[in-house]
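For this depiction, one protein chain was excluded, whereas all remaining protein chains were kept in their positions.
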Amino acid sequence: MSDVMTLSYGAAIREALDDALARHPDMLVIGEGVPDPKTIFSTTQGLRETYGAGRVQDMPLAENGMTGICIGAALAGMRPVLVHQRIDFALLAMDQMVNNAAKWCYMFNGQQKVPLVVRVIIGRGWGQGPQHSQSLQAMFAQVPGLKVVMPTTAGDAYHFMLNAIADDNPVLFVEHRWLHHITGEVDKRQPAAGVTGAARLRQGNAITIAAFSHITIEALKAATVLAEHGIEADVVDMRCLTPLDVETVANSVAQTGHLLVADCAPEMASIGHLLISRLYQRQPTLLKQAPRLVAYPNHPVPTSHFLANDYYPGAEHLAAAILEILDRRPLITSVCRSLQSTLARDQPDRYFVGPF
Amino acid sequence: MSDVMTLSYGAAIREALDDALARHPDMLVIGEGVPDPKTIFSTTQGLRETYGAGRVQDMPLAENGMTGICIGAALAGMRPVLVHQRIDFALLAMDQMVNNAAKWCYMFNGQQKVPLVVRVIIGRGWGQGPQHSQSLQAMFAQVPGLKVVMPTTAGDAYHFMLNAIADDNPVLFVEHRWLHHITGEVDKRQPAAGVTGAARLRQGNAITIAAFSHITIEALKAATVLAEHGIEADVVDMRCLTPLDVETVANSVAQTGHLLVADCAPEMASIGHLLISRLYQRQPTLLKQAPRLVAYPNHPVPTSHFLANDYYPGAEHLAAAILEILDRRPLITSVCRSLQSTLARDQPDRYFVGPF
Amino acid sequence: MSLPTTAELTGLYHRMLRIRRIEEAIATRYAEQQMRCPTHLCIGEEAIAVGICAHLTVADKVFSNHRGHGHYLAKGGSLVGLLAELYGFAEGCCGGRGGSMHLSDLNAGFVASTPIVGGTVPVAAGYAWAEQIKGSGNVVVVFFGDGCFEEGVVHETLNFAALKKLPLVMVCENNQYSVMTPLNERQPARDIYPIAAAHGLNATSGDGNRVEQVHALAQAAIAAVRAGAGPQFLELHTHRWPEHCGPNEDDDLGYRPPGELATWKLRCPLRHTEHMLRLCGVTDGDLQVMEQQIGVEIDQAFAIALSGRRPDVISMTHHIHV
Partner (left out) sequence: MSLPTTAELTGLYHRMLRIRRIEEAIATRYAEQQMRCPTHLCIGEEAIAVGICAHLTVADKVFSNHRGHGHYLAKGGSLVGLLAELYGFAEGCCGGRGGSMHLSDLNAGFVASTPIVGGTVPVAAGYAWAEQIKGSGNVVVVFFGDGCFEEGVVHETLNFAALKKLPLVMVCENNQYSVMTPLNERQPARDIYPIAAAHGLNATSGDGNRVEQVHALAQAAIAAVRAGAGPQFLELHTHRWPEHCGPNEDDDLGYRPPGELATWKLRCPLRHTEHMLRLCGVTDGDLQVMEQQIGVEIDQAFAIALSGRRPDVISMTHHIHV
């Protein structure tokens, strides 16, 4: 297989797990459904066949216990990758994640380490509803000792996963379900060192869009249409929640003077506030206008697609916010019209027909 | 007993529980140690004797299960008050708190309600260490549907507790262990309606200090000494994390033009960012200088008192930050000298001799 | 074990058949992509819900999980409320907010189903605790699966239920799978109910595909609760026919050993009961009438549900708090 390929985000994760299993003999992949016929939305496909049932395992329904068990295995020198099909299920494991995984190295004065990766998937659409579509990443990102990454592109998914597995610290790897089918270039020759901090996905001088995970895709769509109107946005994919790369955003804002933060989380649960607050404390005069955070409303996601459709901000909402910030309101109607998706808004792509 | 009395914060909570038990026949108090001889640092003293073992109970060590059980009891019309001696233990109950308590009313379209109060205590000092002195309040405050309150004064402790118990929604009641012994006036005649949002504890025009929980005490100390130098701080006790009262802070800042936010939490876990970010988005030109957030460092609290002493910012750190913001650096040395406490910094008060 | 009378058995059969036909109708119409939510059907497992709920009054309470249609219907939950909920309409039993995985019909004593596995188990115990404190005499039943039994919170609940002698019946529907993962990849080779027994519950197991057996076990268990004997635990063996989530068959995926599903289909709870009814003299004609009645009810219910109202977008922000 060539070193450069076009893969979906999901396939890039599979590829990274595959390469890492080959590289690290002590690595394990474990989770409910990991070896079942659906293989976690195909992200673990074929791994059991190649690496055996000992290294690619299913598990009992016991999120906290299994997290503790993976911590113990990691202490003993294994590299477990634990998978939860929804980030919501990781709430059951908060104790082991926060009290143990995050603190073990610190508590024991650096004498022990926990090379653990926990994969979690943010659900959305097709009636996932209140308990299967939460965006809890900021909850984990506020825990000292946990690394939280949330790549957007297939290439980053591949490299961040490899890095997470090679890392001797616990890493929470946050996937958005709606990224899984999106394809991108995966260049395996990219040096591992380059895979940290935020990434500028598009250059522009009119406004900075600092975006997290799936909404980065929407930001790019908005930027494309705005460019047709001469408005060039600088799109920064934040990628890592800890440490949060304020530097890159500050540099961009120094050029653009305007900031839109876009997040996949309820406003009150958005790590965007951390970004905005740190920027403000650092340099209060950079911005020519108030920054804006576009995020989800502060309530659970209702199941009914009649409602959920309007829960999620899309490219048109980002564009509208940008045009407001830049005081170009007259453009809003036409820009938003061209951004409106014809796809039902509870389906990630046209091939999706439920039930997940 | 008179309607106005001077009580410690801990005694005010006890008084509120007592009055509420008398008022609400369906109220229960349950938690590990609630009826034991130490009665949760005396906050549940005498309640079992007055209201009986049926209403004032101990419980098995099963935080998630017991939270679910209290949710069920609440659905059936009881008003349980569940007590955790440390907020750290509430991590084990994150599933029931977030997936159920916070969402039940919403998920079931307002047809059901969860009148549950969960008391949690932030530990500090005497070597509580990494797993017994976390400040996790912002983790809960980012969950739509949960109300989170964190009163600072004895009077507020009383009234917020009464309100939380009367509330038909789940309320997380966050106590800081170092507030328990501090006395204040409790006026039972105060109308319940007044007990929401932030409270201005001190008026001033030089700078706004928006402080959360115990560090408000430090802020008041700093303000007193700064006043001797003609610097009058406006001290706002934030009291409620959800909803966060940005309005009161904005009004204060409109007068002072300067803002110091002080929180009892690691910087990366501080709700102060939410406050700063919302203020910035609202009105970016209010401040004459960058705002500052004084919080804990971004790592666990080490047990050794030689280290822990330097983990916690005190009045002198707040004063120094203020003098920097106001460009009055020459004053720092003398102000900080007069603020330095003679008390060992891992003891809440002079009567405290361990082991808790 | 006392057997149900012919009249009782006919009633049980009718309720099972109704659930089967409703689930089938949902499966058929699911392809129209109007029910846009994850839907876990209980085809093949109807006897458990029906056999248990037969002994409950409206004042008794039921809690359930992601696979909740059967429990909801057996407890008397509104069919139109269920279907409208699946369609996401305002008339749904949760106003469309919950879909298939969150059901509630308080008029019927069906308090709630939710899809975080294990989530309702302690909640049901807490409800039972309140009923006990209030001295209501009501019984609370919670349904959950073999996979759910692996969650720690279930064991915390067993302890509390036994400690307080709660008026609670815990029903473990052991269909041997958690999604597509068989029991032997998740639990050692042993029964489930002895663990509950070791906690101090009155625990037993039985064939969940024989409604008369479920009915008899439930009768004893619920009578014991009403008599103050404390919590009861039933492990009932059964099998799910369709895919874990969704309207289709999935035997082609190969996660079940060849022939397993076919064997369980031979042990269909409906077919078994039909056989018994015929021995008791129930005729083809009787059964056809039943089928027809049910068919009409279902068609009408779908028609009413489908005429439902889209919830207003603004309503999305309501009820975050009471």
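Observations on the model:
All chains are identified by letter, namely A, B and C, in their written order; residue positions are counted from 1 within each chain.
In the analysis below, contacts are C-beta pairs under 8 Å (C-beta built on N, C-alpha and C of every residue); 3 or more make two chains touch, one makes a residue touch a chain.
Computed from a predicted model, the values in this text were never measured in an experiment.
With respect to the full assembly, the chain omitted from this view is in touch with A, B, C.
Contact with the undisplayed chain is limited, among B:Ser8, B:Gln128 or B:Gln142, to B:Gln128. Contact with the undisplayed chain is limited, among A:Met66, A:Val120, A:Met268 or A:Ala295, to A:Met66.
Residue-wise, the contact with the chain that is not shown comes from B:Asn64, picked out of B:Asn64, B:Asn169 or B:Ser277.
Screening B:Thr6, B:Thr50 or B:Ser304 against the full complex identifies B:Ser304 as the residue touching the chain left out. Where chain B meets the missing chain, the touching residues are 32-33, 36-38, 57-65, 88-89, 92, 126-132, 297-299, 302-307, 310-311, 346, 353-356.
Listed by residue number, the positions of chain C touching the unshown chain are 150-156, 159, 162-163, 186-190, 194-195, 197-200. Residue-level contact of chain A with the missing chain is found at 54, 59-60, 62, 64-78, 95-96, 99-100, 104-113, 144-145, 147, 168-169.
Keep this in mind: only the chains that are shown with their structure count from here on.
Shown here, the protein chains touch in all possible pairs. Chain B and chain C have CA centres that are 43 Å apart. Each of residues 64, 88, 92, 129-131, 298-299, 302 in chain A touches at least two other chains. Counting partner chains per residue, chain C has residues 94-95, 97-98, 102, 114, 116, 119, 152, 320 touching two or more of them.
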